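Right, chain A next:
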Amino acid sequence: MSELLVKNACVIDPLRGINAETMDIAIRDGRIVEEVSGAAEVIDARGMLTMPGGVDSHTHICGTKVNFGRYMSPEDMRAGRTPRRGPMHATSGYSVPTTYGNSYRYSVMGYTTLLEGAMAPLEARHTHEEFIYTPLQDTMANTLFDGNWAIMEAIRDGDTKRVAAIIAWTLRAVKGFGVKLTNPGGTEAWQWGKNVSCIRDPVPYFEVTPAEIIRSIVEANELLHLPHSVHLHCNNLGTPGNYTCTLGSFGLIPDLNPKRQTLYATHVQYHAYGGSGWKDFCSKSEPIANFVNMRPQIVIDMGQVMFGRTTTMTADGPMEFNLYRLHHDKWSNHDVELETGSGIIPVVYRRKNLVNSIMWAIGLELALLTKSPWQCLLTTDNPNGAPFVKYPEIIALLMSKRYRDAEFATVHPDTGSRVPLPAIERELDWYEIAVMTRAGQAKALGIQEIGKGHLGPGAYADVAVYPIRIDDVDPSVDYQKVIEAFGQTEYTIKRGRVVARRGECVVDGSNATFWVKPRVSEAYDMGKDPDFIEKFDRYYTVRMRNYPVQEEYLNRNRCIETEAEI
Partner candidate 1 sequence: MTYLMLTGRTVNQGVTVENKTSAEYAAETSTCFMHEFDMLELGLDNGDTIRVTGPCGEVVMRAVMSEEVGMGTVFVPYGPYANHVVAADTHSTGMPDFKSHQVEIEPTDEEPKRVHELMEDLGGLAYDR
Partner candidate 2 sequence: MIVKDAVCPFCGCLCDDIEVEVEGGRVVAVTNACELGTTKFMGEKRMKNPILRDGNQWKEITCDEAVRYAADMLLDAERPLLYGWSGTHGEAQCVGVHMAELVRGVIDNTSSVCHGPSILAIQEVGHPGCTLGVVKNRADLVIYWGSNPIDAHPRHLSRYTRYAEGFFLENAFRDRKVIVVDVRRTETAEIADEFVQIKPGGDYAVLSALRAIVQGKTETIPRTVAGVTREQLVRVANLCKSAKFGAVYFGLGLTMTRGKYKNIRNAIELVSELSRHTKFTISAMRGHYNVYGSNEVNTWMTGYPFGIDFSRGIAFYNPGETTAVDILARKECDAALIVGSDPAAHFPRRCLEHLSEIPVVQLDPYPNATTAFCNVQIPVAVTGIDAEGTAYRMDGVPIRTRKVLSSDYLSDREVLLQMYTLMQEAKGQ
């Protein structure tokens, strides 16, 4: 039995409605408990800001595409190299660090739970292998269904239950967590070098539209009672005027789940563009945020862009090719048979560039114009908008109008006429930041019930203690202190153990992977469906028996079983 007591913590725990109360946190054997014995190890938090461990509900840290980003970028690897030191292994990389680099840097910032945003089912084993070497965070993987042949055929046949059955079989097989749609239909079209422009374009051959794919999979997701909602990367990312497509996609979504949203729309910054081309490119954050404000069934994340060098990577292959044609730097693409694809290019976001400046503003606007912090979560779509190490700066920008104005003065001079940002006075408070970086993310992922994202008794003892006393600091003025505090915890506690202390990781760690197993009736077990099996055998290049990810790839894991309605 191991016990730990974090005393005199200034706790913000939004899922329990606790806002800056000084209290003690008792921990036994990795869980929060009511109280511990006198033998417990004691950490005196001395009034420091203490929150549940950070949760990132959309990041790219592990798997085929991320690793290819590393593989093709030795020039990125040169930045951020550290030697093996104590329990810490060597690390390399800035925008796409090694797995240890990701894990240590996230841990130092207080993050204990990460969702890999896009896993191709055929290559799931790779993601899980890298999870093992991401030791200081619990992990889960969104599984890509955007160009799944069997699902598109079922949709064409109008059989939503079959769609659900295929999702159930696949999630179980690949040990996935949630359902991800990246440019639905577009990734299949891209395997012919084509794309879909918005939700009403039919997918070549399959003759279903993105709208049909979204609708059907949203319904299937709820039939399966998955913890997380459908996680959507809308069509038409990154193009001027795409906000109408985004609003059209949002408009498809009914409110089907009382506990959480029905749609999680990711990196909406990239989908909130006005204008008819780059010349009149402008922000359309207002209509998007207004729409979200009226629709509790929708949660978005920012996809904030920060200036500097990074690497973009997404399953959205055609979008990456368009970016490549703009930048003409290196370009990688990886189409995955019968399922999806991905693309990668390095980019530099520059303050002197008008489009980049507008993008930077849009992300902030979405966070500031969305009334409820539970509906707009803080991300950069790491590393697409910026590496996650920029989160502290984003927090400070959201908390300080003064900081925003100071930064705004350095961006392209024409930005002001294209974005509403300068007129927005709102400054988020500590509680709202806690929602956007852990509580809201846990709720959106549907993992609060299994003990993530809060500090209630029974929860996982994942705690971040930041070296800042919120009564002493006015974030709108002392934004530099906010950046420093969120950049490096005093203590990061993961499953009851101190894993990071003032910038150093102190244990080797061992993560857990969360995955979902929906229980379906015999009739909907795709593993026994003759048509499914026959097509699998004919068109995949791996045998169906060799497809599922074995238990060996989950060293410590938690399977979330759901009772499906099929």
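The candidate set was assembled so that all candidates are chains of the complex that A comes from, given by their letters.
The criterion applied here is as follows: a residue touches a chain if its C-beta (ideal position, glycine included) is under 8 Å from a C-beta of that chain, and two chains touch if they have at least 3 such contacts; residues count from 1.
A quick note: this is a predicted structure, and the numbers were derived from the prediction, not measured.
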Judged by that same contact rule, which candidate in 1 or 2 sits against chain A in the complex?
2
Any idea which chain A residues touch candidate 2 in the complex?
62, 64, 67-68, 70-74, 77, 81-84, 89-93, 97-101, 122-123, 125-126, 129-130, 133, 191-193, 205, 321, 324-325, 330-338, 341, 344-345, 538-543, 545-546, 550, 552
